[in-house]
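Only a single protein chain was left out; the remaining protein chains are all shown in position.
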Amino acid sequence: MTYQAGRHFLQVPGPSNIPDRILRAIAQPVLDHRGPAWAKLQAEIFERIRPVFKTRQPVMIFPASGTGGWESALVNTLSPGDQVLTFDTGQFAVLWGNMAHKLGLDVQMLATDWRRAPSPEAVEAVLTADKAHKIKAILLVHNETSNGVMSRVAEIRKAIDRASHPALLMLDTISSLGSADMRMDEWGVDVVVGGSQKGLMLPTGLAFVAASEKARAASKTATLPRAFWDWEPMLAAAEGKGNLPYTPACNLFFGLQEALDMIDEEGLENIFARHTRLAEATRRAVRAWGLDTVCAEPSEYSQSVTAVFVPEGCSADGLRKAILERFNMSLGAGLGKLADKVFRIGHLGDFNDLMLAGTLSGVEMGLALAKLPHRTGGVLAALSYLSGVEERRAAA
Amino acid sequence: MTYQAGRHFLQVPGPSNIPDRILRAIAQPVLDHRGPAWAKLQAEIFERIRPVFKTRQPVMIFPASGTGGWESALVNTLSPGDQVLTFDTGQFAVLWGNMAHKLGLDVQMLATDWRRAPSPEAVEAVLTADKAHKIKAILLVHNETSNGVMSRVAEIRKAIDRASHPALLMLDTISSLGSADMRMDEWGVDVVVGGSQKGLMLPTGLAFVAASEKARAASKTATLPRAFWDWEPMLAAAEGKGNLPYTPACNLFFGLQEALDMIDEEGLENIFARHTRLAEATRRAVRAWGLDTVCAEPSEYSQSVTAVFVPEGCSADGLRKAILERFNMSLGAGLGKLADKVFRIGHLGDFNDLMLAGTLSGVEMGLALAKLPHRTGGVLAALSYLSGVEERRAAA
Amino acid sequence: MTYQAGRHFLQVPGPSNIPDRILRAIAQPVLDHRGPAWAKLQAEIFERIRPVFKTRQPVMIFPASGTGGWESALVNTLSPGDQVLTFDTGQFAVLWGNMAHKLGLDVQMLATDWRRAPSPEAVEAVLTADKAHKIKAILLVHNETSNGVMSRVAEIRKAIDRASHPALLMLDTISSLGSADMRMDEWGVDVVVGGSQKGLMLPTGLAFVAASEKARAASKTATLPRAFWDWEPMLAAAEGKGNLPYTPACNLFFGLQEALDMIDEEGLENIFARHTRLAEATRRAVRAWGLDTVCAEPSEYSQSVTAVFVPEGCSADGLRKAILERFNMSLGAGLGKLADKVFRIGHLGDFNDLMLAGTLSGVEMGLALAKLPHRTGGVLAALSYLSGVEERRAAA
Partner (left out) sequence: MTYQAGRHFLQVPGPSNIPDRILRAIAQPVLDHRGPAWAKLQAEIFERIRPVFKTRQPVMIFPASGTGGWESALVNTLSPGDQVLTFDTGQFAVLWGNMAHKLGLDVQMLATDWRRAPSPEAVEAVLTADKAHKIKAILLVHNETSNGVMSRVAEIRKAIDRASHPALLMLDTISSLGSADMRMDEWGVDVVVGGSQKGLMLPTGLAFVAASEKARAASKTATLPRAFWDWEPMLAAAEGKGNLPYTPACNLFFGLQEALDMIDEEGLENIFARHTRLAEATRRAVRAWGLDTVCAEPSEYSQSVTAVFVPEGCSADGLRKAILERFNMSLGAGLGKLADKVFRIGHLGDFNDLMLAGTLSGVEMGLALAKLPHRTGGVLAALSYLSGVEERRAAA
């Protein structure tokens, strides 16, 4: 591969493009993680991260990737052999379930066709049938990165309540945190797991875990062994009652401080609205090309990623390769059973209209280049939506 | 103005987007500009910069903006009252002439309608008429940044030769160097002036001056006062025969080293071909919108900037403002007599297809937003060209 | 605290000063961790990291802090209730033992006075007494960061061999890796755990784990639950046989690539010699001040950190605070039972003679400022050693 001029378009659904402000922030010299300057920074971060989770609870920050957050959620609240309800709705939901199995939990899996999220009705049915309350936790993925399907968390919560079931509701927000609305306290989520490299615009390396009072109570009696992932010292640090139990990822804290500044400058709700708008423009392009999104439920469209089926018999990976080599853009691959059938467009993080226009242009040119059956006009449809021409017509 | 998410599209015709590789390079700690590490770097730079000018002459590097290069060209070769031939063909050509006037030279100006470069025929006529050889220098702009018109330098050279006129041919390549082919030695250019902030992808702060043997001979007898801009010590340094006369812009040298690496990786001719291709795509978009480029001569289209007329009675500056505020993109303004009638799209430096697609999308959406009479389809025309669909059709 | 001019002297024993080359490297834009550019980088890193461990085994790299490496070592090789031999020889040795206890292992602890490492004789005695081979692993810290004591690993290995005991020898090299010689294969170490933020000059965020054939065999039957820390997929990736199981810490990989370049440029053995020399200079200063190092065994002096007792009745933390506020230097605190009795000078990573001179000057001035009983002359003793004056005298 020869040198490719210009900026690479990193349009995988995370890691997202890291803004240069944040790259410069993480390039600050490290400081003494036991000194007063660090203590001040740490306190600031723990205070300012809570609103992003819409919670009054402390948010723990582990120096690890988001997958570690999954493990922390499980080992702190559950005991060997406990039953957990998981979902076969996409690659990452399945991987979380697999992890639970490896850790010695009894995994019950509810499946969909990978084109929709778990239905509240199905969840309610399972829980209602579990008279003995053997299910101790429900492992829900908020935004399934592999297919662009978002769970209706508030409705799932209501389903659990209707079943009067005491299971903990655990939520993976790795690819939605900072991109889509997530109301931990209002929705009654017991454990929220997040990562740094998507909506928070940082490199990989921070796992966030927030726990409700109920989850914290469960951690008192849970017996799965735990040390690195133990909540107790992390909660103490997050609440300003103690040092972090081991060396923190200082440079990512610098970056997180900058990310929180950027979030404050734009406003969290404005950020969500921007993601909603860019996601809608993307889907309009997809439809104009005559292609299908994997997500089949309009109420479950993802705000951060759109997975797209290539026409039957075509190779999504061939398309992605052509686009990478010719147009210097990375798209996400289909994972698991969607391999080679799907490409994924990430439209999350520090992203705007013209970056999306460039992205969709790369896809449209790639479709032509790779000679995949499609209609032109996807970019035009997106631009028309983004410039508001269509809206104004509708209003006329 | 509220915070604008995502990457700013800096599509003025320079300073061009500085690649992050170069930004990191200029952020290296400064070093002793009289020590051995610097001596090594300086020698490397002076060696590697020559091929960019396609010359065997040393290239001087002043710690100043490109405008200083204009002054250096004049004060080293001319004496008070000397006649110079300049051109009223665009804002920067006029400014260079004005500078000559301020420095005490006798300025003769040849005009066009600002939609084309000086014609070789007109130059030949003027020189032929100058029997007494009072004209000592011709101040030609290679790429006129204000209107996107490129001079046919090789043809101008031939016109001078046909007139058997001894005037020095001076060439401003500030917005073409590193973006369009420029063959100093082959074309018989006597003084080439360049800057760092366009095709070389650096911040403003380096002025390049290369002089032919003939120009260097002229500098022996020229009497305009000079000190900072004096060629003598700079030539000695460029030829490895002495120290630089004053502190160099070390951090920009770091950046220049990185820029030369990038140029080597892509290949200078590949870079020119890329600029040609992106410029053609831009013009196809302009035509599809039903708008006119300022440049009226196809043989003089600029490879680095396209200036576009807005429809009669419309405000180009209003359009630019709307695009900046809504789409986070900066376009160049019309200058001098083109003010508010023209907007300029820079497509130079470290730039690629998808960045151009985003740029043209911003213009197309801006035209709609600002309700300027136009046709949609510009982006589509550009994409069609860039993806080669059209070519393949033609071949069929 | 008002603004403090100039460069902060970060002389804690890690995180060490991150060289600006590495800070710039980690500030590179992230790339697609499933694309070809990443695959190339990953393969390069896995190849080049092995020599730093002096092993032919693959070195696993987890996106986590070094503490996680401890956990990975344990959960992959041991089963609930297994006995492990740990050491009460310093704060970090104790913490690793505590972790083993939390994970459900049966911890046997051998103590010293925290001024020396475990003696090979004591280890041999314990192992010889363990006729039933109940002890499955020995958790040894190579360089105890809390007191500046280095274990004699090769001798411990021989002691184990003399006892013909099959226990796995696990070695924490977090604060020695890249600073002191460590020969995994030659010394017969079964599991080596390292971190990024000390001798490797990176931010916190990478945990390294290398395992011998014997340890890998043990992992086939070990039953402690594991998922995030599981060796199997990590080994596959390290051996080029599969993708990493979850998103890697890309930006730290960029930094590691730069760190490996720097290590190659200086040479690993040269780096060790430099650390040895700077450590000796530090101890000469300590002796000249009339103070004692915590480490009481000359054969166990640390190359990366020197812990120093303040005079009886004085406050080490008061001294550190005075030095931080007046001289903008951070020193390490005494930990655990050494709290307030000891300060620690880190002299590891990208460090040189003049940085050490500044560091020791800060300590010497701090001792004066805080009115601690001491003799001046420490800096002079160090300079005398570093400039080789003393050596030349000895040679005369």
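Per-chain residue numbering starts at 1, and chain names A, B and C are given in the order in which the chains are listed.
The rule is simple: a contact is a pair of C-beta atoms (placed from the backbone, for glycine too) under 8 Å apart; a residue touches a chain by one contact, two chains touch by 3 or more.
On a predicted model such as this, the values are computed, not experimentally measured, just so you know.
Colleague: Of B:49, B:117, B:138 or B:252, which sits in contact with the chain we cannot see?
Modeller: Of the candidates B:49, B:117, B:138 or B:252, B:252 is in touch with the missing chain.
Colleague: Return the single residue from C:9, C:53, C:96 or C:114 that touches the missing chain.
Modeller: For the chain that is not drawn, the touching residue is C:9.
Colleague: Using the document's contact rule, name the residues of subunit C that touch the chain not shown here.
Modeller: Residue positions of subunit C that touch the missing chain: 2-7, 9, 17, 19-20, 23, 262, 265-266, 270-271, 274, 326-329, 350-355, 357-359, 361-362, 364-366, 368-369, 376-377, 379-380, 383-384, 386-389.
Colleague: For review purposes, identify every residue of subunit A that touches the missing chain, sorted by number.
Modeller: 20, 24, 27-29
Colleague: Across the whole complex, list the residues on subunit B that are touched by the chain not included here.
Modeller: Against the left-out chain, subunit B lists 1, 8, 10, 12, 14-15, 17-18, 23-24, 26-36, 62-68, 70-71, 80, 99, 102-104, 195, 197, 203-205, 224-230, 245-252, 324, 330, 332-333.
Assume only the chains that are shown with their structure count from here on.
Colleague: Centre to centre, using CA atoms, which chain is the farthest one from subunit A?
Modeller: Chain B.
Colleague: Give me the two chains with the most inter-chain contact pairs.
Modeller: A-C
Colleague: At what distance in angstrom does the C-alpha mean of subunit C lie from that of subunit B?
Modeller: 54
Colleague: Using Cα averages as centroids, what's the distance between subunit A and subunit C in whole Å?
Modeller: It comes to 35 Å between the two C-alpha centres.
Colleague: If I count partner chains per residue in subunit A, which residues reach a count of at least 2?
Modeller: 17, 23
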